[in-house]
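Taking it in order: structure first as structure tokens, then the write-up.
Left out: one protein chain. Kept in place: all the others.
Chain IDs A, B and C follow the sequence of writing; residue 1 opens each chain.
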Amino acid sequence: MKNSAILLVSCPDAKGEVATIADFVYRHGGNILHADEHADEESGLFLMRVEFDPKDFDLDLTDKHLTDFSKHFSPIADKFRMNWRLAQSSHRPRMIILVSKYDHCLVDLLYRHQSGELSCDIPLIISNHPDNQPIADFYKIPYVVVSTTRDNKRESEAQIHSLIQVHQADFLVLARYMQVLSNDFVNRYPQRIINIHHSFLPAFIGARPYHQAFTRGVKLIGATSHYVTEVLDDGPIIEQDVVRVSHRDTVEDLIRKGRDLEKVVLSRAVRWHVENRVLLYGNKTVVF
Amino acid sequence: MKNSAILLVSCPDAKGEVATIADFVYRHGGNILHADEHADEESGLFLMRVEFDPKDFDLDLTDKHLTDFSKHFSPIADKFRMNWRLAQSSHRPRMIILVSKYDHCLVDLLYRHQSGELSCDIPLIISNHPDNQPIADFYKIPYVVVSTTRDNKRESEAQIHSLIQVHQADFLVLARYMQVLSNDFVNRYPQRIINIHHSFLPAFIGARPYHQAFTRGVKLIGATSHYVTEVLDDGPIIEQDVVRVSHRDTVEDLIRKGRDLEKVVLSRAVRWHVENRVLLYGNKTVVF
Amino acid sequence: MKNSAILLVSCPDAKGEVATIADFVYRHGGNILHADEHADEESGLFLMRVEFDPKDFDLDLTDKHLTDFSKHFSPIADKFRMNWRLAQSSHRPRMIILVSKYDHCLVDLLYRHQSGELSCDIPLIISNHPDNQPIADFYKIPYVVVSTTRDNKRESEAQIHSLIQVHQADFLVLARYMQVLSNDFVNRYPQRIINIHHSFLPAFIGARPYHQAFTRGVKLIGATSHYVTEVLDDGPIIEQDVVRVSHRDTVEDLIRKGRDLEKVVLSRAVRWHVENRVLLYGNKTVVF
Partner (left out) sequence: MKNSAILLVSCPDAKGEVATIADFVYRHGGNILHADEHADEESGLFLMRVEFDPKDFDLDLTDKHLTDFSKHFSPIADKFRMNWRLAQSSHRPRMIILVSKYDHCLVDLLYRHQSGELSCDIPLIISNHPDNQPIADFYKIPYVVVSTTRDNKRESEAQIHSLIQVHQADFLVLARYMQVLSNDFVNRYPQRIINIHHSFLPAFIGARPYHQAFTRGVKLIGATSHYVTEVLDDGPIIEQDVVRVSHRDTVEDLIRKGRDLEKVVLSRAVRWHVENRVLLYGNKTVVF
């Protein structure tokens, strides 16, 4: 896969932003591969993602701090009050997976990673159970058990935090991790923790959503991948999908059908995150 | 369409029920066209729908009170404590449509009715607005305006009730009827009022669900058809469906996309009800 | 709905095209509302759609021939060898519907048109049968019967062609029009005739696709809307969708389920065409 650079911008909506950004890339020798933008009328926000081929780009992108790029782009950013970020597909983000006992999402992510579907590195898997060590070993990913109880939440989160730093992780994926993270922890990683909830949010928030769905007698069940925020199951939704169920489906059938949904929905969200295609505005996401 | 008889049974689960019912139909000369049954483990309930060709049936089905059939079937029904009902496709149920200003579901139902998709009669349309008179006229269905205000709910519901009786309606369809019916009214027509709610229930209960969905940033929107019960938007779900939306969709787009969903979901629920394919158990439905 | 201008461009892929076009719009006072582009690697083609608010645009867009705009845009167009077109949402394209006896797509289009979903005018409906006159009358659209037989194809197509000219139609929609148009006729209206085929093309090309689907025992049936070209059912696909079927569905059920699909798929294609969102490359479409 050839290298590409991705410029992500979010700022107040104003005339000339597309032209200015496109011109900047062009003037410096970049060839635009994809350009997506969205103006949100409600919030008056402008969001843009420009992916370009940096082969002939005349600013230095190899420098980790992007000093050269920043120097030239800052005047534009300042003028339009832009939040911006430049990502490069050659830089593989580092993802730590947290998992409990249910292994279907973990197994799925590891397989997709190995088959090249996810352009990220997985330096570590963290679990509160030893059960999933064998599959981690099979894919040669280090696996650490951080035991978590009611009484040691603070300590275990401190340990997880420390592992994140040691392994220089860019983001976390909760692949059916059955511990509720503290607000303190969550707030350290804004838009950097991806969760999979096994319902079509905002329906069936909280525990045992398949049982709730069964009791309510819905005709479709869903799964939702979202960024984790302080409010339970209320973070910005990245992706959702549903599957049809009927009276013939027991709770166990719902759980089985749901597994397939969860895998697909979570993996899409992770891939889009890795490809720098997800932008936030308010509590919502744009997926370009 | 040839005539068929449909025997609907609901009773405590017990051995021999399928055999006994099938044998009863067979012994009296009926040819089973479809047989569906479901045993619900949780409630210990057995539900069955048997559709048979009554051409050579030796019990009289022309009698409105089904005296002959009852006499012969009662011993079985008593033995297994069955709730049962015999419907005949030659008997077209009578449906009254209630509608406010939004006409998409009304227009859709009238078209489907005229094209033969719905085997029911529509003796009347009731509305709290005169706006939809022309389309009713086009399809030659009587249209009555029952004006409804905060202060005359009791009177207007009495008027509706009276119209139902005069027109011998078997069931009501709320085709985007924007008045909340009183508990008194609702309780008179158990499993006989079908509503369309413009969200994937139980998400976005209550008013302006598309606006709620827009604000929450969901990636799919839904529609739900259900029987009306005392608790708002909580009745047994007959059918649901969803459609994908994105950041590019405004609230107006959600409303437009939702219209297509609402039409399809409501019309399915009405058709299944008309074809005697919906059975209740607890607050849930089986659709055979 | 406020006015917007839509610039559609197709040309060989080259560096600087996004920047040049965005800059042109910006320099002349246009505010970009949406910008979409696609570079097709196989064909080396670049496609772009820019929708902008022309309120402060300094070039005259009221002139039917766009002389002013052309004069200023031509140098850019020439440089990049662009095919281009400027549409304005204030200009409602004129659509003639052709229909035979099946009325579901016609009824659906007329309802959507009346409810404001389709920003086009319908000067005329043409049919080879008188049956659908009443619904045309209801919506106050002129309806002309052009009888078509094996022997008068040339004459009837001449008559249709003449009606298109008299009514200054921009495009035609075949809403289950059961006559195969001659190559001569089709070639006069490239990318201007939209058809709905009642299968998931390229499966079940030709006559009676639901019967073919039934015989083959597929588990999903589909519908396809496409531009009409010389080769039967082979034109560029605009939209497709499917619905699940089972052994319980007879051919009649397939036809009924298919009607819902056909309506939705055709109306999406028509809406996208009307909103100038469909671009061609080779035998394929981009829908922006």
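By our rule, a residue touches a chain if its C-beta (ideal position, glycine included) is under 8 Å from a C-beta of that chain, and two chains touch if they have at least 3 such contacts.
No experiment lies behind these values; they were computed from the predicted model shown.
Within the full complex, the residue among B:N3, B:N31 or B:N183 touching the omitted chain is B:N31. In the complete complex, the hidden chain is touched by one of C:A14, C:I76, C:M178 or C:V242, namely C:V242.
From the set A:D56, A:E117, A:D184 or A:E230, the residue in touch with the chain omitted from the display is A:E117, counting the whole complex.
Within the entire complex, the positions of subunit C that touch the omitted partner chain are 38, 40-41, 200-204, 216-220, 222, 236-242, 246-248, 250, 282-287.
On the side of subunit B, touch with the chain left out of the figure occurs at residues 15-20, 22-23, 25-27, 31-37, 39. Listed for subunit A, the residues touching the missing chain in the whole complex are 34, 103-104, 107, 111, 115, 117, 134-135, 138, 248, 256, 260, 264.
Throughout what follows, only the chains that are shown with their structure count from here on.
Chain centres here are Cα averages; for subunit A and subunit B they lie 42 Å apart.
Shared interface positions of subunit A, i.e. residues touching 2 or more other chains, are not present.
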